[in-house]
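With one protein chain held back, the other chains of the complex are shown just where they sit.
Labels A, B and C are assigned to the chains in the order they are written; within every chain, residues are numbered from 1.
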Amino acid sequence: MKPIVAILIALALPAAASAAGATKASAAREIALAKPKLRVAASMNDQWTPTVAALKQAETAERKGDFATAQAKAMRARKLAELSIAQAMQQKKLWVNEVPR
Amino acid sequence: MAHQILVHAMAAGGSTTVEALVKHPMDSGFVKDKAGKLIPPHYIEVIEFTHNGKVVLTGFWGPAVSKNPFIKFAFKGGKSGDSIGVSWVDNKGETASTTAKIM
Amino acid sequence: MKFAYLALALLVMTPGALASNKPDPASDLKAFQGYFLKRFPKIPLAAYVNGPYDFSKSERAQWKQIMEFPPYQFALDHGRKLFEAKFPNGKSYAACFPHGGIGIAQNYPMFDPKTGRVVTLGIAVNRCRVANGLGKLKLTTGPMADILAYMTDTSRGKTIDVTVPDNPKALAAYQAGKQYFYSRRGQLNFSCASCHVQAAGMHLRGNVLAPALGITASFPLYRSKWGNMGTLVRRFIGCNKKVRSVPDKPDSAAYRDLAYFLTSMSDGLPIAGPGARP
(Lines give C-alpha, C1' and ligand atoms only; values in the text may rest on other atoms or scores of the structure.)
Protein backbone atom coordinates (compact mmCIF):
# COMPACT_ATOMS: atom_id res chain seq x y z
CA MET A 1 0.00 0.00 0.00
CA LYS A 2 1.26 3.41 -0.92
CA PRO A 3 2.13 5.69 1.98
CA ILE A 4 -0.23 8.40 0.86
CA VAL A 5 -3.19 6.00 0.93
CA ALA A 6 -2.18 4.75 4.34
CA ILE A 7 -2.22 8.30 5.67
CA LEU A 8 -5.67 8.92 4.22
CA ILE A 9 -6.95 5.76 5.88
CA ALA A 10 -5.50 6.77 9.20
CA LEU A 11 -7.27 10.09 8.94
CA ALA A 12 -10.59 9.00 7.60
CA LEU A 13 -11.49 5.69 9.23
CA PRO A 14 -12.34 4.33 12.65
CA ALA A 15 -9.70 2.26 14.39
CA ALA A 16 -10.88 -1.23 13.41
CA ALA A 17 -10.98 -0.49 9.73
CA SER A 18 -7.75 1.37 9.66
CA ALA A 19 -6.07 -1.50 11.44
CA ALA A 20 -6.99 -3.72 8.53
CA GLY A 21 -5.91 -1.03 6.14
CA ALA A 22 -9.18 -1.00 4.26
CA THR A 23 -10.98 1.94 2.74
CA LYS A 24 -14.22 2.26 0.91
CA ALA A 25 -12.20 2.34 -2.28
CA SER A 26 -10.01 -0.63 -1.47
CA ALA A 27 -13.00 -2.71 -0.42
CA ALA A 28 -14.83 -1.84 -3.60
CA ARG A 29 -11.73 -2.70 -5.58
CA GLU A 30 -11.43 -6.08 -3.90
CA ILE A 31 -15.08 -6.82 -4.58
CA ALA A 32 -14.61 -5.78 -8.20
CA LEU A 33 -11.66 -8.15 -8.44
CA ALA A 34 -13.64 -11.05 -7.00
CA LYS A 35 -16.72 -10.75 -9.18
CA PRO A 36 -15.23 -11.75 -12.53
CA LYS A 37 -13.59 -14.75 -10.89
CA LEU A 38 -16.96 -15.89 -9.62
CA ARG A 39 -18.37 -15.44 -13.10
CA VAL A 40 -15.65 -17.65 -14.55
CA ALA A 41 -16.25 -20.31 -11.89
CA ALA A 42 -19.96 -20.24 -12.63
CA SER A 43 -19.37 -20.53 -16.36
CA MET A 44 -17.31 -23.64 -15.68
CA ASN A 45 -20.22 -24.98 -13.63
CA ASP A 46 -18.10 -25.25 -10.52
CA GLN A 47 -19.10 -22.48 -8.18
CA TRP A 48 -18.62 -23.27 -4.51
CA THR A 49 -21.25 -22.32 -1.97
CA PRO A 50 -18.70 -20.72 0.42
CA THR A 51 -17.51 -18.52 -2.45
CA VAL A 52 -20.97 -17.12 -2.99
CA ALA A 53 -21.48 -16.74 0.75
CA ALA A 54 -18.20 -14.84 1.14
CA LEU A 55 -19.04 -12.38 -1.64
CA LYS A 56 -22.46 -11.82 -0.15
CA GLN A 57 -20.90 -11.11 3.24
CA ALA A 58 -18.46 -8.71 1.56
CA GLU A 59 -21.25 -6.81 -0.12
CA THR A 60 -23.32 -6.67 3.04
CA ALA A 61 -20.34 -5.38 5.00
CA GLU A 62 -19.64 -2.81 2.30
CA ARG A 63 -23.18 -1.51 2.50
CA LYS A 64 -22.83 -1.20 6.26
CA GLY A 65 -19.57 0.68 5.86
CA ASP A 66 -17.51 -2.12 7.42
CA PHE A 67 -14.81 -1.92 4.78
CA ALA A 68 -12.30 -4.11 6.61
CA THR A 69 -14.74 -7.03 6.63
CA ALA A 70 -15.85 -6.25 3.11
CA GLN A 71 -12.29 -6.33 1.85
CA ALA A 72 -11.37 -9.51 3.74
CA LYS A 73 -14.48 -11.37 2.63
CA ALA A 74 -14.09 -10.26 -0.98
CA MET A 75 -10.52 -11.49 -0.93
CA ARG A 76 -11.71 -14.81 0.45
CA ALA A 77 -14.38 -15.04 -2.25
CA ARG A 78 -11.78 -14.39 -4.93
CA LYS A 79 -9.38 -16.97 -3.57
CA LEU A 80 -12.12 -19.59 -3.27
CA ALA A 81 -13.25 -18.81 -6.81
CA GLU A 82 -9.70 -19.21 -8.05
CA LEU A 83 -9.46 -22.59 -6.30
CA SER A 84 -12.71 -23.76 -7.84
CA ILE A 85 -11.58 -22.62 -11.29
CA ALA A 86 -8.37 -24.58 -10.82
CA GLN A 87 -10.42 -27.59 -9.72
CA ALA A 88 -12.65 -27.35 -12.78
CA MET A 89 -9.61 -27.05 -15.07
CA GLN A 90 -7.97 -30.11 -13.53
CA GLN A 91 -11.16 -32.13 -13.59
CA LYS A 92 -11.45 -31.65 -17.33
CA LYS A 93 -8.58 -34.11 -17.55
CA LEU A 94 -8.75 -35.99 -14.27
CA TRP A 95 -12.39 -37.09 -14.31
CA VAL A 96 -11.59 -40.07 -16.49
CA ASN A 97 -9.49 -41.52 -13.65
CA GLU A 98 -12.66 -42.09 -11.62
CA VAL A 99 -14.40 -44.15 -14.28
CA PRO A 100 -14.51 -47.81 -13.28
CA ARG A 101 -12.96 -50.06 -15.86
CA MET B 1 -54.33 -30.95 1.98
CA ALA B 2 -57.15 -32.68 3.64
CA HIS B 3 -56.74 -35.15 6.40
CA GLN B 4 -56.35 -38.73 5.35
CA ILE B 5 -56.29 -42.03 7.14
CA LEU B 6 -55.30 -45.16 5.27
CA VAL B 7 -56.37 -48.42 6.84
CA HIS B 8 -55.59 -52.00 5.99
CA ALA B 9 -57.44 -54.52 8.12
CA MET B 10 -57.04 -58.21 7.53
CA ALA B 11 -58.80 -61.08 9.30
CA ALA B 12 -56.94 -64.37 9.62
CA GLY B 13 -56.84 -67.18 12.13
CA GLY B 14 -59.49 -65.75 14.41
CA SER B 15 -57.98 -62.34 14.78
CA THR B 16 -57.79 -59.14 12.80
CA THR B 17 -54.61 -57.21 12.12
CA VAL B 18 -55.04 -53.50 11.58
CA GLU B 19 -52.46 -51.23 10.01
CA ALA B 20 -53.08 -47.53 9.68
CA LEU B 21 -51.16 -44.63 8.24
CA VAL B 22 -52.41 -41.24 9.34
CA LYS B 23 -51.57 -38.07 7.48
CA HIS B 24 -50.52 -35.56 10.10
CA PRO B 25 -47.47 -33.28 10.51
CA MET B 26 -46.94 -34.28 14.16
CA ASP B 27 -44.96 -31.09 14.69
CA SER B 28 -43.05 -31.38 17.91
CA GLY B 29 -42.64 -27.67 18.58
CA PHE B 30 -38.87 -28.07 18.58
CA VAL B 31 -38.26 -27.78 14.85
CA LYS B 32 -37.63 -24.50 13.05
CA ASP B 33 -39.01 -23.61 9.66
CA LYS B 34 -36.94 -22.19 6.80
CA ALA B 35 -37.22 -18.68 8.22
CA GLY B 36 -35.78 -19.91 11.53
CA LYS B 37 -39.08 -19.65 13.37
CA LEU B 38 -40.18 -22.48 15.63
CA ILE B 39 -43.06 -24.43 14.15
CA PRO B 40 -45.66 -24.62 16.93
CA PRO B 41 -46.53 -28.05 18.28
CA HIS B 42 -49.27 -29.76 16.32
CA TYR B 43 -49.83 -33.39 17.01
CA ILE B 44 -52.52 -36.00 17.43
CA GLU B 45 -53.37 -36.56 21.08
CA VAL B 46 -55.91 -39.32 20.94
CA ILE B 47 -56.56 -41.91 18.27
CA GLU B 48 -59.28 -44.50 18.61
CA PHE B 49 -59.94 -47.67 16.68
CA THR B 50 -63.32 -49.38 16.73
CA HIS B 51 -64.58 -52.69 15.40
CA ASN B 52 -68.28 -52.64 14.58
CA GLY B 53 -68.56 -49.67 16.92
CA LYS B 54 -66.70 -51.22 19.88
CA VAL B 55 -63.37 -49.66 20.88
CA VAL B 56 -60.46 -52.02 20.20
CA LEU B 57 -57.57 -49.64 20.84
CA THR B 58 -57.08 -46.15 22.21
CA GLY B 59 -53.77 -44.51 21.54
CA PHE B 60 -52.42 -41.46 23.35
CA TRP B 61 -49.74 -39.76 21.33
CA GLY B 62 -47.29 -37.04 22.18
CA PRO B 63 -45.15 -34.94 19.88
CA ALA B 64 -42.58 -37.75 19.76
CA VAL B 65 -44.72 -39.86 17.45
CA SER B 66 -43.33 -39.67 13.91
CA LYS B 67 -44.86 -37.55 11.17
CA ASN B 68 -47.60 -39.38 9.26
CA PRO B 69 -47.94 -41.87 12.10
CA PHE B 70 -48.09 -45.58 11.46
CA ILE B 71 -49.61 -48.09 13.82
CA LYS B 72 -50.13 -51.79 13.64
CA PHE B 73 -52.05 -53.89 16.15
CA ALA B 74 -54.37 -56.87 16.31
CA PHE B 75 -57.51 -57.90 18.13
CA LYS B 76 -59.41 -61.15 18.55
CA GLY B 77 -62.38 -61.68 16.27
CA GLY B 78 -63.43 -59.70 13.27
CA LYS B 79 -64.35 -61.08 9.90
CA SER B 80 -64.16 -60.00 6.33
CA GLY B 81 -66.61 -57.19 5.65
CA ASP B 82 -66.75 -55.93 9.26
CA SER B 83 -66.25 -52.25 9.77
CA ILE B 84 -63.14 -50.75 11.32
CA GLY B 85 -63.41 -47.17 12.46
CA VAL B 86 -60.56 -44.79 13.09
CA SER B 87 -60.84 -41.32 14.56
CA TRP B 88 -58.39 -38.85 16.00
CA VAL B 89 -58.27 -35.49 17.67
CA ASP B 90 -55.18 -33.33 17.83
CA ASN B 91 -53.91 -30.62 20.16
CA LYS B 92 -55.55 -27.91 18.06
CA GLY B 93 -58.91 -29.62 18.24
CA GLU B 94 -58.83 -30.75 14.63
CA THR B 95 -60.31 -34.16 14.04
CA ALA B 96 -60.62 -36.74 11.33
CA SER B 97 -62.24 -40.10 11.01
CA THR B 98 -62.72 -42.85 8.52
CA THR B 99 -64.03 -46.36 8.29
CA ALA B 100 -62.72 -49.32 6.37
CA LYS B 101 -63.85 -52.86 5.78
CA ILE B 102 -61.89 -55.83 7.02
CA MET B 103 -60.43 -57.67 4.04
CA MET C 1 -19.03 -51.86 -35.59
CA LYS C 2 -15.63 -50.24 -35.20
CA PHE C 3 -15.72 -49.11 -38.80
CA ALA C 4 -19.13 -47.60 -38.42
CA TYR C 5 -17.96 -45.66 -35.40
CA LEU C 6 -14.93 -44.46 -37.24
CA ALA C 7 -16.98 -43.34 -40.18
CA LEU C 8 -19.43 -41.54 -37.95
CA ALA C 9 -16.66 -39.98 -35.96
CA LEU C 10 -15.10 -38.63 -39.10
CA LEU C 11 -18.42 -37.18 -40.11
CA VAL C 12 -19.58 -35.56 -36.93
CA MET C 13 -16.69 -34.98 -34.62
CA THR C 14 -14.33 -32.10 -34.60
CA PRO C 15 -11.31 -32.57 -36.80
CA GLY C 16 -8.56 -34.43 -35.05
CA ALA C 17 -10.83 -36.29 -32.65
CA LEU C 18 -10.06 -39.96 -32.39
CA ALA C 19 -12.58 -42.69 -32.96
CA SER C 20 -11.82 -44.10 -29.50
CA ASN C 21 -13.14 -40.90 -27.95
CA LYS C 22 -16.62 -41.58 -29.19
CA PRO C 23 -18.95 -42.28 -26.28
CA ASP C 24 -19.72 -45.96 -26.02
CA PRO C 25 -22.66 -46.43 -23.63
CA ALA C 26 -22.79 -50.19 -24.18
CA SER C 27 -19.19 -50.74 -23.07
CA ASP C 28 -19.63 -48.25 -20.23
CA LEU C 29 -22.66 -50.18 -19.02
CA LYS C 30 -20.75 -53.43 -18.95
CA ALA C 31 -17.82 -51.90 -17.09
CA PHE C 32 -20.05 -50.00 -14.66
CA GLN C 33 -22.27 -52.92 -13.69
CA GLY C 34 -19.29 -55.27 -13.76
CA TYR C 35 -17.47 -53.09 -11.26
CA PHE C 36 -20.21 -53.46 -8.66
CA LEU C 37 -20.90 -57.12 -9.35
CA LYS C 38 -17.24 -57.93 -8.92
CA ARG C 39 -16.82 -55.81 -5.82
CA PHE C 40 -19.94 -57.15 -4.07
CA PRO C 41 -20.24 -60.67 -5.44
CA LYS C 42 -23.03 -61.61 -3.02
CA ILE C 43 -25.41 -58.95 -4.24
CA PRO C 44 -27.36 -59.86 -7.38
CA LEU C 45 -27.82 -57.18 -10.03
CA ALA C 46 -31.54 -56.59 -9.45
CA ALA C 47 -30.99 -56.10 -5.69
CA TYR C 48 -29.15 -52.85 -6.34
CA VAL C 49 -32.47 -51.07 -6.61
CA ASN C 50 -32.67 -51.46 -2.82
CA GLY C 51 -29.94 -48.91 -2.47
CA PRO C 52 -28.25 -49.02 0.91
CA TYR C 53 -30.33 -51.87 2.27
CA ASP C 54 -28.14 -54.66 1.00
CA PHE C 55 -25.31 -53.39 3.15
CA SER C 56 -26.80 -53.10 6.62
CA LYS C 57 -29.01 -55.68 8.30
CA SER C 58 -30.26 -53.19 10.83
CA GLU C 59 -31.20 -50.58 8.24
CA ARG C 60 -32.82 -53.26 6.16
CA ALA C 61 -34.96 -54.38 9.09
CA GLN C 62 -36.09 -50.81 9.76
CA TRP C 63 -36.83 -50.28 6.09
CA LYS C 64 -38.89 -53.48 5.92
CA GLN C 65 -40.92 -52.28 8.87
CA ILE C 66 -41.45 -48.90 7.26
CA MET C 67 -42.39 -50.49 3.94
CA GLU C 68 -45.23 -52.39 5.63
CA PHE C 69 -47.18 -49.24 5.09
CA PRO C 70 -44.92 -47.08 2.98
CA PRO C 71 -44.79 -43.41 3.85
CA TYR C 72 -45.16 -42.47 0.15
CA GLN C 73 -48.66 -43.93 0.09
CA PHE C 74 -50.34 -40.54 0.49
CA ALA C 75 -48.21 -39.09 -2.30
CA LEU C 76 -49.08 -42.02 -4.52
CA ASP C 77 -52.81 -41.56 -4.02
CA HIS C 78 -52.53 -37.82 -4.51
CA GLY C 79 -50.38 -38.31 -7.61
CA ARG C 80 -52.95 -40.60 -9.14
CA LYS C 81 -55.69 -38.06 -8.59
CA LEU C 82 -53.57 -35.32 -10.14
CA PHE C 83 -52.62 -37.54 -13.05
CA GLU C 84 -56.19 -38.51 -13.78
CA ALA C 85 -57.66 -35.04 -13.34
CA LYS C 86 -58.81 -33.24 -16.46
CA PHE C 87 -57.10 -30.03 -17.53
CA PRO C 88 -59.35 -26.99 -18.04
CA ASN C 89 -59.32 -27.81 -21.78
CA GLY C 90 -60.76 -31.25 -21.11
CA LYS C 91 -57.58 -33.16 -21.87
CA SER C 92 -55.34 -34.87 -19.35
CA TYR C 93 -51.78 -36.07 -18.90
CA ALA C 94 -52.60 -39.41 -20.51
CA ALA C 95 -52.92 -37.75 -23.93
CA CYS C 96 -49.32 -36.48 -23.80
CA PHE C 97 -47.71 -39.89 -23.38
CA PRO C 98 -47.56 -43.23 -25.13
CA HIS C 99 -49.81 -45.86 -23.47
CA GLY C 100 -51.61 -43.03 -21.71
CA GLY C 101 -48.56 -42.54 -19.50
CA ILE C 102 -49.03 -45.88 -17.78
CA GLY C 103 -45.97 -48.10 -17.44
CA ILE C 104 -43.57 -45.85 -19.30
CA ALA C 105 -41.33 -44.45 -16.55
CA GLN C 106 -38.61 -47.03 -17.27
CA ASN C 107 -37.91 -45.32 -20.61
CA TYR C 108 -37.03 -41.96 -19.07
CA PRO C 109 -34.94 -39.84 -19.28
CA MET C 110 -35.35 -39.90 -23.02
CA PHE C 111 -33.50 -38.11 -25.78
CA ASP C 112 -35.74 -35.85 -27.81
CA PRO C 113 -34.37 -35.63 -31.36
CA LYS C 114 -36.55 -32.59 -32.09
CA THR C 115 -34.97 -30.38 -29.46
CA GLY C 116 -31.70 -32.29 -29.28
CA ARG C 117 -32.07 -32.41 -25.49
CA VAL C 118 -32.64 -34.98 -22.81
CA VAL C 119 -36.14 -35.00 -21.35
CA THR C 120 -36.72 -36.43 -17.89
CA LEU C 121 -40.17 -37.70 -16.98
CA GLY C 122 -40.68 -34.59 -14.84
CA ILE C 123 -39.76 -32.30 -17.69
CA ALA C 124 -42.10 -34.28 -19.98
CA VAL C 125 -44.91 -33.76 -17.47
CA ASN C 126 -44.22 -30.04 -17.48
CA ARG C 127 -44.14 -29.99 -21.29
CA CYS C 128 -47.53 -31.61 -21.24
CA ARG C 129 -48.81 -28.95 -18.87
CA VAL C 130 -47.46 -26.12 -20.99
CA ALA C 131 -48.91 -27.69 -24.15
CA ASN C 132 -52.27 -27.62 -22.42
CA GLY C 133 -52.03 -24.06 -21.25
CA LEU C 134 -50.94 -24.75 -17.69
CA GLY C 135 -47.92 -23.50 -15.79
CA LYS C 136 -44.91 -25.66 -15.00
CA LEU C 137 -44.66 -27.48 -11.70
CA LYS C 138 -41.60 -27.34 -9.50
CA LEU C 139 -39.44 -30.33 -10.49
CA THR C 140 -38.10 -31.17 -7.04
CA THR C 141 -41.00 -31.93 -4.71
CA GLY C 142 -44.72 -31.37 -4.13
CA PRO C 143 -47.34 -32.22 -6.78
CA MET C 144 -44.69 -33.08 -9.38
CA ALA C 145 -43.10 -35.65 -7.09
CA ASP C 146 -46.57 -37.08 -6.42
CA ILE C 147 -47.40 -37.35 -10.14
CA LEU C 148 -44.04 -38.97 -10.80
CA ALA C 149 -44.62 -41.33 -7.87
CA TYR C 150 -47.84 -42.50 -9.47
CA MET C 151 -46.40 -42.80 -12.97
CA THR C 152 -43.35 -44.63 -11.64
CA ASP C 153 -45.52 -46.97 -9.61
CA THR C 154 -47.26 -48.06 -12.81
CA SER C 155 -43.81 -49.10 -14.05
CA ARG C 156 -42.79 -50.95 -10.90
CA GLY C 157 -40.88 -54.08 -11.85
CA LYS C 158 -40.41 -53.06 -15.47
CA THR C 159 -36.88 -53.11 -16.75
CA ILE C 160 -35.11 -49.79 -17.01
CA ASP C 161 -34.42 -49.17 -20.67
CA VAL C 162 -32.70 -45.90 -21.37
CA THR C 163 -30.90 -46.62 -24.57
CA VAL C 164 -28.78 -43.83 -25.96
CA PRO C 165 -29.55 -43.57 -29.67
CA ASP C 166 -26.73 -43.24 -32.15
CA ASN C 167 -27.32 -39.55 -32.54
CA PRO C 168 -24.44 -37.15 -32.01
CA LYS C 169 -26.43 -34.87 -29.72
CA ALA C 170 -27.70 -37.80 -27.66
CA LEU C 171 -24.19 -39.15 -27.35
CA ALA C 172 -22.90 -35.71 -26.43
CA ALA C 173 -25.54 -35.41 -23.71
CA TYR C 174 -24.65 -38.86 -22.42
CA GLN C 175 -20.98 -37.95 -22.40
CA ALA C 176 -21.64 -34.66 -20.62
CA GLY C 177 -23.60 -36.52 -17.97
CA LYS C 178 -20.82 -39.02 -17.59
CA GLN C 179 -18.22 -36.30 -17.20
CA TYR C 180 -20.40 -34.52 -14.65
CA PHE C 181 -20.81 -37.72 -12.66
CA TYR C 182 -17.08 -38.35 -12.40
CA SER C 183 -15.88 -34.75 -12.00
CA ARG C 184 -14.98 -33.62 -8.53
CA ARG C 185 -16.62 -30.38 -7.55
CA GLY C 186 -17.40 -28.21 -4.58
CA GLN C 187 -15.12 -27.11 -1.79
CA LEU C 188 -15.05 -30.67 -0.45
CA ASN C 189 -13.73 -31.91 -3.80
CA PHE C 190 -16.13 -34.83 -4.21
CA SER C 191 -17.57 -36.26 -7.39
CA CYS C 192 -20.85 -38.15 -7.50
CA ALA C 193 -18.68 -41.22 -7.99
CA SER C 194 -16.57 -40.50 -4.88
CA CYS C 195 -19.54 -41.37 -2.71
CA HIS C 196 -21.68 -43.59 -4.90
CA VAL C 197 -19.01 -45.63 -6.70
CA GLN C 198 -15.75 -45.61 -4.75
CA ALA C 199 -17.33 -45.39 -1.28
CA ALA C 200 -20.57 -47.23 -2.12
CA GLY C 201 -21.75 -49.50 0.67
CA MET C 202 -19.62 -47.75 3.27
CA HIS C 203 -20.93 -45.76 6.18
CA LEU C 204 -20.94 -42.00 6.06
CA ARG C 205 -21.71 -41.15 9.66
CA GLY C 206 -25.15 -42.61 10.27
CA ASN C 207 -26.04 -43.95 6.86
CA VAL C 208 -24.82 -46.35 4.22
CA LEU C 209 -23.87 -44.72 0.93
CA ALA C 210 -26.07 -46.14 -1.81
CA PRO C 211 -24.30 -47.56 -4.85
CA ALA C 212 -24.83 -45.55 -8.03
CA LEU C 213 -25.96 -48.74 -9.73
CA GLY C 214 -29.72 -48.92 -9.36
CA ILE C 215 -29.86 -45.66 -7.43
CA THR C 216 -32.29 -43.98 -9.82
CA ALA C 217 -34.70 -46.94 -9.77
CA SER C 218 -36.41 -45.91 -6.52
CA PHE C 219 -37.06 -42.25 -7.34
CA PRO C 220 -39.13 -40.35 -6.58
CA LEU C 221 -38.88 -41.28 -2.94
CA TYR C 222 -39.93 -40.39 0.53
CA ARG C 223 -36.99 -39.46 2.67
CA SER C 224 -37.48 -39.51 6.40
CA LYS C 225 -35.04 -36.63 6.58
CA TRP C 226 -37.18 -34.54 4.23
CA GLY C 227 -40.43 -35.74 5.73
CA ASN C 228 -41.90 -35.69 2.23
CA MET C 229 -41.35 -36.71 -1.36
CA GLY C 230 -38.45 -35.73 -3.55
CA THR C 231 -37.40 -36.37 -7.12
CA LEU C 232 -34.01 -37.41 -8.45
CA VAL C 233 -33.17 -33.80 -9.25
CA ARG C 234 -33.94 -32.83 -5.66
CA ARG C 235 -31.31 -35.32 -4.60
CA PHE C 236 -28.82 -33.94 -7.14
CA ILE C 237 -29.29 -30.51 -5.62
CA GLY C 238 -28.87 -31.92 -2.11
CA CYS C 239 -25.68 -33.79 -3.02
CA ASN C 240 -24.22 -30.70 -4.69
CA LYS C 241 -24.91 -28.56 -1.66
CA LYS C 242 -23.47 -31.20 0.61
CA VAL C 243 -20.09 -31.01 -1.11
CA ARG C 244 -20.40 -27.21 -1.03
CA SER C 245 -21.07 -26.77 -4.70
CA VAL C 246 -23.70 -24.36 -6.00
CA PRO C 247 -26.43 -26.57 -7.44
CA ASP C 248 -27.70 -26.27 -10.99
CA LYS C 249 -31.23 -25.34 -11.96
CA PRO C 250 -33.60 -28.32 -11.74
CA ASP C 251 -34.23 -28.30 -15.50
CA SER C 252 -30.62 -27.49 -16.43
CA ALA C 253 -28.79 -29.36 -19.16
CA ALA C 254 -26.30 -30.52 -16.53
CA TYR C 255 -28.94 -32.33 -14.47
CA ARG C 256 -30.78 -33.66 -17.52
CA ASP C 257 -27.56 -35.14 -18.85
CA LEU C 258 -26.54 -36.46 -15.44
CA ALA C 259 -29.90 -38.18 -15.02
CA TYR C 260 -29.54 -39.58 -18.54
CA PHE C 261 -26.11 -41.08 -17.92
CA LEU C 262 -26.89 -42.29 -14.41
CA THR C 263 -30.19 -43.94 -15.34
CA SER C 264 -28.71 -45.58 -18.40
CA MET C 265 -26.10 -47.21 -16.14
CA SER C 266 -29.00 -49.04 -14.47
CA ASP C 267 -30.34 -50.45 -17.73
CA GLY C 268 -31.69 -53.92 -17.14
CA LEU C 269 -32.61 -53.35 -13.50
CA PRO C 270 -36.25 -53.19 -12.42
CA ILE C 271 -38.04 -49.96 -11.49
CA ALA C 272 -38.55 -49.97 -7.71
CA GLY C 273 -40.06 -46.56 -7.19
CA PRO C 274 -41.50 -44.78 -5.52
CA GLY C 275 -39.21 -45.68 -2.66
CA ALA C 276 -38.44 -44.84 0.95
CA ARG C 277 -35.07 -43.86 2.33
CA PRO C 278 -33.74 -42.54 5.67
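The rule we apply is simple: contacts are C-beta pairs under 8 Å (C-beta built on N, C-alpha and C of every residue); 3 or more make two chains touch, one makes a residue touch a chain.
The criterion applied here is as follows: contacts and distances are computed from a predicted model.
One subunit of the complex is not drawn; among "Cation:proton antiporter", "Dihydroxyacetone kinase subunit DhaK", "Ketoisovalerate oxidoreductase" or "Thiosulfate oxidation carrier protein SoxY", its UniProt record names it "Thiosulfate oxidation carrier protein SoxY". Every shown chain touched by the omitted chain in the complete complex is listed here: B, C. Looking at C:41, C:88 or C:206, the residue that reaches the missing chain in the full complex is C:206. In the complete assembly, the contact with the undisplayed chain comes from C:66, out of C:37, C:66, C:82 or C:96. Listed for chain B, the residues touching the missing chain in the whole complex are 1-7, 15, 26, 28, 30, 40-41, 45-48, 50, 52-67, 69-77, 83, 85-89, 91-101.
By the touch definition given at the top, chain C reaches the unshown chain through residues 58-59, 61-63, 65-66, 68, 71, 77, 195, 203-207, 209, 224-225, 227, 238-239, 241-242, 278.
Here is the rule we go by: only the chains that are shown with their structure count from here on.
Taken as a contact graph, the chains are arranged in an open line, each linked only to its neighbours along the path.
Here the spacing of chain A and chain C, counted between their Cα centres, is 36 Å. For this pair, chain A with chain B, the centres built from the Cα atoms lie 54 Å apart. Here the spacing of chain B and chain C, counted between their Cα centres, is 34 Å.
Residue numbers of chain B whose C-beta contacts span two or more other chains: none are found.
Multi-chain contact residues of chain A (touching two or more other chains) are absent. By the touch criterion stated above, chain A contacts chain C in their complex at residues 42, 45-52, 80, 83-84, 87-88, 91-92, 94-96, 98-101.
Only residues 66, 68-69, 71, 73-74, 77-78, 227 of chain C touch chain B when the two sit together in their complex. Chain C makes touch with chain A in their complex at residues 28, 31-32, 34-35, 178-179, 182-187, 189, 191, 193-194, 197-198, 241, 244-246, 248, 254.
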